[in-house]
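To keep things clear, I will list the structure first and then write my remarks on it.
Missing here is one protein chain; the remaining ones are kept as they sit in the complex.
The chains carry the letters A, B, C, D and E, assigned in the order they are written, with residues numbered from 1 in each.
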Amino acid sequence: MPAVQITLLEGRTTEQKRKMAKRITDVLVEDGGANPAAVVVTFVEVPRDSYASGGVLICDKQQNPPK
Amino acid sequence: MPAVQITLLEGRTTEQKRKMAKRITDVLVEDGGANPAAVVVTFVEVPRDSYASGGVLICDKQQNPPK
Amino acid sequence: MPAVQITLLEGRTTEQKRKMAKRITDVLVEDGGANPAAVVVTFVEVPRDSYASGGVLICDKQQNPPK
Amino acid sequence: MPAVQITLLEGRTTEQKRKMAKRITDVLVEDGGANPAAVVVTFVEVPRDSYASGGVLICDKQQNPPK
Amino acid sequence: MPAVQITLLEGRTTEQKRKMAKRITDVLVEDGGANPAAVVVTFVEVPRDSYASGGVLICDKQQNPPK
Partner (left out) sequence: MPAVQITLLEGRTTEQKRKMAKRITDVLVEDGGANPAAVVVTFVEVPRDSYASGGVLICDKQQNPPK
């Protein structure tokens, strides 16, 4: 334990996921008292029309992306 | 808050997901007292052989679909 | 299908959850083409120190709540 | 009820998922008292760089796979 | 891998959860090719007013339970 599910937009590289998995595991060990071998991290990657905040899909927010 | 995960069969259009995300956010605000800006909705889309009810995969139920 | 998990702060009444479950099911049927009998909605309720946005727990944001 | 989400590496066949969905449903009925018709099982399949244990991605563990 | 989340009504005993965890792990090993040591199973238990199917909370379905 613990089991961590990260739901995020697709497009992250393997290197980004490698770093995030390692660092998040470290956080759970250092601040949560977890056994490092037992930490599971999964990334569930979804397209931009499958994630909404404030009732608006991400794909719709990006039509005029801020600089 | 809240965070909503909807696991469903793939095949919905962006327009369908746009409407569902908007309306579900409205429900959480109107009936759940949520702050609209804080509502997150994600769609996790799976193929027909990755969803089962009653112990039977959806792809197996559709071999003789009812009219 | 679909299966919906709503992670939210504890404190909603049964009546609020009753309305949300009904209306969200209706949305999935009307806009997502779901079979109403097959829609599952679960509420996972967590305390104010188990939900964070922007890296800050909800319990810490409420110390000076806006009017 | 219950609703079961299985997050696993992609690559399982339909036949494997068919067997797992059926047997897991049976377990929930026999040992958990579930109504079989109400059991939902979903498989969320992720690539080898989206699953980590012990802080290490599965894709990195397989570079020198044990015989 | 895999990671399994079972969302179910509260009220199962430790013995029931013990059996389910063991048997579901066996299924994933036998039919899914999982490494047994790597299988994680979690039970997320919710009250009867936090689980709905067909848009109706379980607590409302049980008012006139069938014999």
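The definition used in the following text is that a contact is a pair of C-beta atoms (placed from the backbone, for glycine too) under 8 Å apart; a residue touches a chain by one contact, two chains touch by 3 or more.
For clarity, every value in this text was computed on a predicted model and none was experimentally measured.
Novice: What shown chains come into contact with the chain that's not displayed?
Specialist: A, B, C, E
Novice: Residues of subunit C in contact with the chain that isn't shown?
Specialist: 7, 44, 46, 49-57, 59-60
Novice: Determine and list the subunit B residues touching the chain excluded from the picture.
Specialist: Contacting residues on subunit B, toward the hidden partner: 1, 3, 5, 40, 42.
Novice: Which subunit A residues touch the hidden chain?
Specialist: 1-9, 12, 16, 19-20, 23-24, 27-28, 31-34, 38, 51, 53, 58
Throughout what follows, only the chains that are shown with their structure count from here on.
Novice: Give the fewest steps needed to get from subunit A to subunit E, where each step moves from one chain to a chain it touches.
Specialist: Counted as steps through touching chains, the separation is 1.
Novice: B-C or B-D: which has the larger count of contacting C-beta pairs?
Specialist: When the contacts at B-C and B-D are counted, B-C has more.
Novice: Compute the distance, rounded to whole Å, between the mean C-alpha positions of subunit D and subunit E.
Specialist: From the centre of subunit D to the centre of subunit E is 13 Å.
Novice: Hey, what residues on subunit A touch two or more of the other chains?
Specialist: 5, 40, 42, 44
Novice: Considering every pair of chains, which are in touch?
Specialist: Pairs satisfying the touch definition: A-B, A-D, A-E, B-C, B-D, C-D, C-E, D-E.
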